[in-house]
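Okay, handing you the structure first.
What follows is an incomplete set of chains from the complex, kept in their original frame.
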C-alpha cells in the first residue's frame, strides 16, 4: 500500500500551488498553529526560545509596570501610611512610593521608607511574596534558556552532486561550531518534492552511506548514493527546481558536556545544489603542541571536479 | 501460552461487572492507590502536577500561616524584645510582629522593626534561614511546573471506521496544539475489551500502518487496518459497546525546544466511533509570506463517505 521507502513525515502530501518551504533556513518549521485561542499559547517554551534582546526588554518593562501598579496602589492606600516619604509634592509622593515598591519587590528593603499603617504593611508583605515568586519563575526561565540543549552545527552552504565510487552521490557536510564535543551523532535526511505522476507532494526518507558516527570531531560528509532506486536518479537540477524540491535534515547527537541529546535541523532547496563538485578536505595539521586546529568556515569549501 | 499479539499492559485481565474506563478523557489513569499511608503520598509530583489556582492558593495560605506562627512566637518572646513596635494595643503589637515576620521570612528586612533581645534575634535568624530554604523549594517546584515535559496534542473527537484500500481501517487523528515542534513521534494503540468466549477482559496491542513519524508538523492520521487478524474484524459498534471496548493511546515524541521526550495519553470508548467517515484534509495553503497556517480545531472534521 505504501512503498517501503516512503515515510509519512507529518507534513501531509498536498501539492501546493505556490513554492513552499517547510523548513526555514534557520531550521525552524515554517508553520503557525492556531484555532484554539489561549490553548495555542505556551509561555514557557516561548520565553526560553525568544531572542535575548526581546526577553530582557520584556523583563525590564515588566519590572517598570509592576512597580507602577504597586506605586499606584500605595498612593491610593495613602502616603500618610508610610514613614520616610518625600511629601514635597503629590508627584514626589508617588515617586517615593514607586521606589518603595522597587525596594520591596526585590526584597532590598533599605528601610528609609517603610510601611506604618496596617493596609500598607499588608500590601508590602504581599508584594515581597510576589517578588520572590516572580524571581523564582525568572530563575527557572533563565536556567531553561542557558541549559537549553541545542546542537550548534555549521552546515555547508551547498548540496553537492559528485562522483561517488561508480555512481554519483548527493552530499553535504557539517561541523560542530562549539568547543564541547558531540558524540553519537545521527543523521536523518528527507526529500520532499511534487510528483507530477501522482499529482501530489511526496516525502521520502533518503538512504545514507553512513547514518551514525561515534564522534563528530572534525567534520562529517553525509552522502546519499544516487543509485537506480534513488528518487534523484535521472533528474536534472532544473527538474528538481520545477518539482519544488526540498531536502530536510534532522541531526541528533549527544552534547557530552551536559550528557543530553541535542537536535538540529536544516534544509536545502534546488538552487543550493552544485553539480560536479567535491568537498575540499578541511586542514587539520597538528600544531607545535600536537593540538589539531580546525577552521569551521572551511566546511563550505568545495572543488569543481568535472563540468 | 500467550498469543504473540496479546500484550500484558498492567491493567490485569479481570472482567468487571460494571462499565469501566481505564483512561479518563484527559489521559489520566482512572485508579487510586492506597494502603501504605504516608508512603502513598508523593508531594513533589503532586505539587508539580496540581492546577495553577490550587498551587498558588496553597502558597498564599502557607505564607499566612507561617507568619501567624512566627507572629505568635515573637509575641510569646515578648514585644519589648523588639524595637519599632507599635505598642498602642496588645492586638497592634501582634500585628506589628506579624509584619516583622513577613519582612524577615522574605529577607526584606526594612529594619523599622528590629530584634533587640537575644531570643528575638535567634528566632529571626532562624526564620530568615527557613525563608531561604522554603524559597529554594518553591523555586524548584515552580521550575518543575514550568519545565514539566508534556505533549500538548489535540486528538480528534471521534474514532472513524473508513475504507482503507481494499479493507477497512480504524482511524484517529492528532495535531500539536503549540508552536514548538514535536519530532520523532511514536504511537502505541491498545485495545481493551471483555471477551465473551474467554470470560475475561483482554488487552491487545493494535498493529498500525505507521507507528513512527519524523515530524509531527501538520496532523497525523493513525490507522489500524481491520484485516482478518484484527480483533475488530466482523464486530459491529453494538458488539463493541456490549464488550465495553476502550481504545487506549500512548503517544511519545521529542519536544525539540527542550530536547526532551514527552508523553500524552488518550482513550476512546465505543460511543466515540463513527462508521463510514473519513477525516477531511486540514487546510494549509501558504499565505502571502509563504507561511503555512494551520487551524488545529480542524483535526476533528470528517466527511461521511458511505452509509
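Every chain is named by a letter (A and B) in the order it is written, and numbering of its residues begins at 1.
Here, a residue touches a chain if its C-beta (ideal position, glycine included) is under 8 Å from a C-beta of that chain, and two chains touch if they have at least 3 such contacts.
From a predicted model like this one, the values you see are computed outputs, not experimental measurements.
Q: Please state: how many copies of the shared sequence does the complete assembly contain, given 2 in place?
A: 4
In the analysis below, only the chains that are shown with their structure count from here on.
Q: Through what angle, between 0 and 180°, must chain A be rotated so its C-alpha atoms fit those of chain B, rounded to a multiple of 5?
A: 90
Q: Across the complex, what residues on chain A touch chain B?
A: 1-2, 7-12, 14, 16-22, 29-36, 39-42, 44-46, 48-49, 83, 104, 107-111, 114-116, 118, 121, 124-125, 128-129, 131-133, 136-137, 139-141, 143-144, 148-150, 188, 190, 205, 250, 260-263, 265
Q: Once bound in the complex, which stretches of chain B touch chain A?
A: 59-60, 63, 67, 86, 95, 99, 102-103, 106-112, 135, 138-139, 142-143, 146-147, 152, 154, 165, 175-181, 183, 185, 209-210, 213-220, 254-259, 281-282, 284-286, 290-298
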